[in-house]
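Here the complex is missing one protein chain, while the rest keep their positions.
Let's look at subunit A:
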Amino acid sequence: MSIVAKETIEVIAQSIGINNLSDDAALSLAPDVEYRMREIMQEAIQCMRHSRRTILTTDDVDGALNLRNVEPVYGFTSGGPLQFKRAIGHRDLFYIDDRDVDLKEVIEAPLPKAPLDTGVACHWLAIEGVQPAIPENAPVGVIAAPSNGNTHEQKDELPVDIRLPVKHVLSRELQLYFDKITELTLRKSDSALFKEALVSLATDSGLHPLVPYFTFFVADEVSRGLNDYSLLFALMRIVWSLLQNPHIHIEPYLHQLMPSVVTCLVSKKLGNRIADNHWELRDFTAKLVALICKRFGHVYNTLQTRLTKTLLNALLDPKRALTQHYGAIQGLAALGPNVVRLLILPNLEPYLRLLEPELLLEKQKNEMKRYEAWRVYGALLRAAGQGIYERLKIFPPLPSPPGHTIWKSKEKVVTAVPNKRKASMEPLEDEPALKKIATDGPIGSLALVTTLAPSGQNDAGQPSSSEKKTANRVGKDGQTLKKSAILNQIWKDDLNSGHTLVTLLELLGEGILSFIPSPEISATAAIVCALLSKAIDLKL
């Protein structure tokens, strides 16, 4: 009948030392207990209201007990919220876990940090009825938010009708700001002032009303100024800064921004001078695209798929320029190793076949074209490498010791070729920074190796060594093909990644090895080397 069960009364009675409480007594006590409890809680609500709160606390209950001249319940006021625990074996019996605390521990414990003292901060909530856009104020809703729509006769704002295009008034300050920024972007994008402007764009909280203007500006200028490299770069920086700004909701404008951003990534021609380092712009834009996907991918779940589709189309279309391919590869690579694994790696082989003629001196006479091809090759290598690196990093280090021993024992037997390979491997094993390896490592060992093995010659920025490398690679393919069978058996625990690695090895040569994570590298490299040597032994 009462929400307080008879059993509860009995338990309470026992807890205060009354063991022989009759059933009847418990039954008739229960409703009264409930009544008193409700009464106290109502008083507590009263106390809560007078403390200007909307959440009831233990203090309020104590206050209510005080009002009735009842001694408050001690021991509940300090500390966090109380947690009831369910008694084991009972479905609806709960208790508060009240642990014994060793006084010594409490005394010896370092003093907790003193709570911050109360202070008062002052800001303008509104100036003549208009809320200024400052961090202290709640962010003004997305433009044409209904909250604004309901207030009539607001200064120079029409009553908002949903069907009408929303009239939206920019303050004078914001207009000036916008003009200034656009002028800087168009004229002096390399000045220090522009850098300041970017910082302001990334941090200022009052810029939200300008976002549609900026998106339009960016879209407009990108479509007009594809020949102006510095302008494009400046525009992309603006987009980057806007994305960084935590006070801006840029989502509604993404659909306007994305085309221009993607344009800057995979356009055939960016800038009209040879000196324009459009590669850098593409790299930057790729990072930008990745950032957008990371931030808004979960809100717009079609965003990434649409983007990758666009990029993949660009990549797989043989008619497109190499620069476009480069942009597509960079874009996909920036989206993460999974994208690389799913989209680039399967297409690697046919694409390389396509790319190969462009790389060779004898087939592609145009120096510029060949350089571009090598750029693409480098990007591809890096993408694949990163993909496989991330993949391998997930797996626990393989039991490597046997590999080492094999390697060591075989060392004596092995012929010169694998020996040299190992020499080139050794510096790599200890290098933690992978990117560094990609550029520095091989070059350092270049002197040692060039004559015999091309090894980690993945810095495609040096077309001078290209001939040698490709020549060697072709020769090596025969070797690696045989090895793959053996490798497959070894990588039983992870066929998939092992397989990919092998395929990559086949396709890209040893350049890929430098991307294998360092803890892995010893093991993998050891195994590969051992196998190589074995194969060679067999051959011999």
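Everything below uses one rule, namely that contacts are C-beta pairs under 8 Å (C-beta built on N, C-alpha and C of every residue); 3 or more make two chains touch, one makes a residue touch a chain; residues count from 1.
Simple rule for what comes next: contacts and distances are computed from a predicted model.
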Query: What protein name does the UniProt record of the undisplayed chain give, "Pyruvate dehydrogenase E1 component subunit alpha", "Proteasome subunit beta", "Coatomer subunit gamma" or "TFIID subunit TAF5 NTD2 domain-containing protein"?
result: "TFIID subunit TAF5 NTD2 domain-containing protein"
Query: Among A:E136, A:D220, A:E251 or A:E349, which residue is in touch with the absent chain?
result: A:E136
Task: Could you tell me which of A:L125, A:L170 or A:L342 touches the chain that is not displayed?
output: A:L125
Message: What does the interface between subunit A and the hidden chain look like in terms of residue numbers?
response: 1-2, 31-32, 34-35, 37-39, 42, 46, 49-54, 57, 59, 63, 66-67, 115-132, 134-138, 147, 150-155, 205
